[in-house]
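Only one protein chain is missing from this complex, and each of the others stays in its spot.
Our next item is chain A:
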């Protein structure tokens, strides 16, 4: 989220921001709700899942607006990244082959796992045993291999 600045020092966002302002507001409201949701009765590892998911959705939204629909200008895109409306690092991964659908950066951090491997959600569905439903531990992803 963008840091709150005083109105007098705030610079107007680049042109085109008004088009996507409402949708970004919806995302930020969702994020606020997720942050304030009570975590009693939620398993400890699942507490952050909604946060990861909303963050992913919003990054995806900005990414698609710029790279796929070409709906926003480069100026606005950079402004959005600068103001933390999207995860710059995650988008950087999406541009690489094999990572087009990556759910979160934690899932490709091999150093954080016991066997130096990626998360289970990176395994293509075709290679999984049948009827094996998975939700990855870090973000609740159900599979984000590019081939799925």
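In this section, a contact is a pair of C-beta atoms (placed from the backbone, for glycine too) under 8 Å apart; a residue touches a chain by one contact, two chains touch by 3 or more; residues count from 1.
As a convention for this text, contacts and distances are computed from a predicted model.
Among the names given as "General vesicular transport factor p115", "Related to U1 snRNP protein", "Trm112p-domain-containing protein" or "NADH-ubiquinone oxidoreductase chain 5", UniProt records the absent chain under the name "Related to U1 snRNP protein". Among A:69, A:111 or A:129, only A:69 touches the chain that is left out of the view.
Residues touching the missing chain, restricted to chain A, are 8, 12-13, 19-20, 22-23, 26, 57, 60-61, 64-65, 68-71 (touch as defined at the top).
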